[in-house]
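Structure record follows, encoded as structure tokens.
Only a single protein chain was left out; the remaining protein chains are all shown in position.
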Amino acid sequence: MNALDQLFVSLKQWLVGLFPTSLQLGVSVFVSAAAIVGVYAGLFAITTWLERKGLARLQNRMGPNRVGPFGLLQPMADGIKALIKEDIIPQRADRLVHTLAPIVAVVPAILALAVIPVGQNMVAVDLAAGMVFFFAMGGVKEIGVFMAGWGSRNTYSLLGSMRGIAQMISYEMPLVLSALVVVMAVGSLSLVDIVNAQAGYHAGILARWNVFTPWGLGGFLLFMVAATAESNRTPFDLPEGESEIIAGHMLEYSGFKYALFFLGEYMGLFAVSGLAITLFLGGWHAPFSFLAWIPSWMWFFGKLVCFIALFIWLRGTLPRLRADQLMEFAYKFMVPMVLVNLVAVALWHFTAGWTFLGGGLLRWVLCAALLFLPFLGLARLVSKRPHRIQRVYRFAE
Amino acid sequence: MGFVFPLIATLTVLGAVGAMSFRKSIHAALSLVVALLGIAVTYLGLGAEFIALVQVLVYVGAVAILVVFVMQLTRSEGGQGEGMAVRPAALGVGTAGLVCGGLISCVVLLPDFRTPWPEKADVGLARLGEALTGDYVVALEGIGLLLTVAIIGAVLIALKRPNKEETPE
Amino acid sequence: MVVTARNFVGSYYDPDRLPTIEYPEKRQKLPENSRSFPMLIFDGEDPEAGLRCVACKICEKECPPQCIYIVAERDSRGRAVRHPKIFDLDISVCMACQICVEVCPFDSIKMDTAFEMAGRDRFGAMLLHKSELAKSDAYFHSIHPSEAVGSDARVEHIKKPAGRSQAAPAEATRKAA
Amino acid sequence: MSKVTPFPGQAESGGGADQAPGGMQYEVSRRPGVTDEDEVLEVAVGPHHPSTHGVFRMDVKLDGERIVSLKPVLGYLHRNHEKLGEQTSYLGMMPYTDRLDYFCSLTNNWAYAIAVEKLAGLQVPERAEYIRIITGELTRLFNHACLVGFLLHDMGTMGTPLMYAFREREKVLDLFESLTGARMMCNYQRFGGCRNDLPDGWLDEVSKLVAEFPRWLDEMEQLLTGNEILIARTEGVGVLSPELAVSAGVTGPSLRASGVNYDLRKVDRYGIYDRFQFRVPLGEKGDVFDRYMVRVLEMRESVGILQQAIRDLPGGPVIDPRARQRNFMPPVGEAYGRIEAPKGELGFYLISDGSRRPSRFRVRAPSFVNLTILEDLCLGHTLADAVAILGAVDIVLGEVDR
Partner (left out) sequence: MAPLHQYLLLSALLFGIGLAGVLTRRNGLITLMGIELMLNAANLNFIAFWRHSPNPEAIEGVLLTMFAIGVAAAEVAVGLALVIAIYRRYRSVNLDEVDQLKG
């Protein structure tokens, strides 16, 4: 099955081979870039369709079924509509900042995708410090949000962009620290090494993924919460809270620039889910050894679609958090929990030597306990539910 | 690939000049971001890949946003358009020109800056890590302490004290 | 979260969880009582002669938004004939409240169920004239069967077998339904 | 007085008192310590806004995210309803009452019918009373269900509970269409009873729906009441103290959520409500969560009433045969008929001078009165809360602006 697995790699080598050696470097860079943009833009179209159909089915509706069979051409229709729509720039807006904002919002998200290993030796750029590159690109995205908010000189978009930046900054720390846990365990910043460290199978069956370790599970959950906040998805979709500030920083945009913003948001979503898969769910490894014959890139994109389905499910169900609750949750719950997780992985590292009979299990339970107890304490501090909601409702005759 | 450095250098200088001369301070902040990105790319040119990434992460990701945030808070992004105050500008630019001229002259005159680049092993991250936690661990802990103290100090200074001393009306 | 999942899965097999009716292809069966815009009833074949309406203008007076306009026919000597020359109804003004049906002593105006009245022209197309409003009694029986039976009894009572008598029709005996 | 700038960011117009559209000047209550030059951001949560339940504007002054002052601006949907009442006959006004609170047309008809019956002293047959109660309680069911849906939609769920509520509402609207002919604009009640009798098979449709409704309610509660974020967003937000509620004349579920036991069905015992056993849920704190819970509990009570009404629905005429509809001329006098509409106390005040047209046609709309306390609820909260509070106050602009 190696042929199918390495299909794309051999395809690229064949393509690069066509050119004279002097041009080969440029061509291989171009082919990788084209592959990334092509694949993820296609995935973006599928996700918009999936989102509309999924949300509809959650809400007892049909979802698009008029444009093409089962509404499959709906993303095409949306794209054409975005292109045709008139592109209005508010008269008082700051032209340059207003037009540059979508570009600054989209480009970093796509660049971040370059670092994620999609399949066996199928990674566009194998940086030694891949993780730092990913988070650097995450940082640049915020400037795009600010430029959009400030550029359109509108109170709602100003409020939206301020909320957006505050949210992104305060959730960047838990995101980076929960990813740091894996770096400490694996010992390298390069994503390819992290995926290779998760190769192999426990007792021949279960894959050796990080998520099956206590600190991995904790890290995964924390990472997912921070990722939802970082990519502005419900229940943290405050910057573009429709019912309050309409479309937040994207308010004064129409036509193609508005579509660019959504492209940026979804690329951010793919990037963050891709990173979660690489760090905790074993990148392109199969979960069980007997399933290993399926090509590697199919595993990666399969998991990515599952993540997208999870985000859509979340978006259909949960209401939105308020701005101050969001911040309180970030600093009072996420940051302490992530620090505890660092301690847990250190404990895991130093108890690696316990190979006696109950050692593995005891080690697992010990780390899990070290994580779970602070979780209970912090949850009580932040949550409102347990002690204050017993409302007694009198019934008058 | 020789043309890369001059292009990036001019971009950085233009960004820096913009950062200092735009009337609207928001434009100044955004052109500072351009300058910082230019410097990050020059680091890549020099082979210090990790530093370039850290530079983008710290400066563009955090410092620029902080500056822009404070501009919003202090309502100075409108830019009263004070631009370069004429009289002191001559003095300021003059002294800066002198300092910069001195630097450039010593760079141009001293011969030993023209020697070719030696072979440099790629700085492995692992070696960097060991050095940091090895013989430079004191500096690492020092920078950690410094950052925490700075954050706490910043919060205390900027804290909005509604009651204690009312701003004189 | 579980509830939305149950709805998501349910929408594939449980009809209750997917009530959508794809309108142009599949149509919802309208209940018998449903009403859209008024129509004039005529007996027999000829819509002009068999028109029940006697141009008494009660519905024109009673209609809350005043959307009916009637001009009675004049015979050679200028005396009003019990037949409307013009009976215009502006369906952009009409709010389908069925007051005209209740107050009409001659059961000549009833509520139709055809609701696809969209037209291209905002004013002309929306003003339905007598010819477009007139519908046969058989059609009335087909859309409102139970109501039609009741109205037939009253109509027989009004129309004496030999032509319409001049005596005030059952004004005294009839109450609006 | 604070300066009024209709568009944010525009040059500050000169000093001027707070101009309400009608030229009325009133002091804007404001949190101490916040002067105008501070970062007071003026936002017009304008008539064209996704969560104002219709055309309704709130001029909000924000200090950061906190609301400093909130001034509701109404009148966008004013259709001159009451003057129209003085030019149209009594029967002609009945279809217009559907357009007041276009969400619950049958309770509007009922209130108007009660007012005219009080004016003319008409008797309503038993069967008509039961039909009125069945249609009234059905309206209350889907009104509260849709309110919960809209409230959650304002708080950010992408309309999922709203769609579930609309699914139930569709069933009830189909019932109304088969009974009265139209889904929303029913125009079904007449002075002295109802326009036509129940079509056959209608009643067991209703009982089937009433049997299924509690199952839907449990599903909604499972989705919402235990929801951590909903509790965080509504608990302690927009607290309405009983004293303020009573003095401001707030009625309906918002009043009962603050713990005041005032339900017209128990106070006036109009129609034949005294024959039914049902309880009135009262809240404890009066915040948005209580208003949500009181409405959910009221839905359960309404289901109980409907079951009792279906069980002992008598036969007999649907309308008092002696009542005249067309040239209806009530004796000279005045009357005020009021019912417990889903949104509060809906009242019609009519003065008759013996002619075919009322000489004064006044509507006491619950939404309008409940809206007066919006600013007191929202002071100190953030903009997101103001939207949730407005959702919980449950206003419909057709009724507010008349």
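Labels A, B, C and D are assigned to the chains in the order they are written; within every chain, residues are numbered from 1.
The rule is simple: a contact is a pair of C-beta atoms (placed from the backbone, for glycine too) under 8 Å apart; a residue touches a chain by one contact, two chains touch by 3 or more.
Please read all numbers here as calculations on a predicted model, not as lab measurements.
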| item | value |
| --- | --- |
| Chains in view that touch the one left out, judged over the entire complex | B |
| Residue numbers in subunit B that touch the chain omitted from display | 2, 5-6, 9, 12-13, 16-17, 19-21, 25, 28-29, 32, 35-36, 39, 42-43, 45-48, 50-51, 54-55, 58-59, 62-63, 66-67, 70-71, 73-74, 76, 82, 84-85, 88-89, 91-93, 95-97, 99-100, 103-104, 107-108, 113-121, 123, 127-128, 131-132, 136, 139, 143, 146-147, 149-151, 153-158, 160, 165, 167 |
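FYI, only the chains that are shown with their structure count from here on.
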| item | value |
| --- | --- |
| Subunit A and subunit D, separation of their C-alpha mean positions in angstrom | 43 |
| Rounded Å distance between subunit C and subunit D, as computed from the means of their C-alpha atoms | 32 |
| Mean-CA-position distance for subunit C and subunit A (Å) | 60 |
| Contacts with two or more other chains, residues of subunit B listed in rising order | none |
| Contacts with 2+ other chains: residues of subunit A | 58-61, 158, 316-318 |
| Complex contacts: residues of subunit C adjacent to subunit A | 1, 3-5, 7-8, 11-12, 17-20, 22 |
| In the complex with subunit A, residue positions of subunit D that touch it | 8-9, 41-43, 49-51, 62, 65, 152-160, 163-164, 167, 223, 227-233, 235, 259, 261, 263, 266, 279-285, 289-290, 293-294, 297, 382-385, 387 |
| Subunit C-touching residues of subunit A, taken from the complex the two chains share | 54, 57-62, 65, 313, 316-318 |
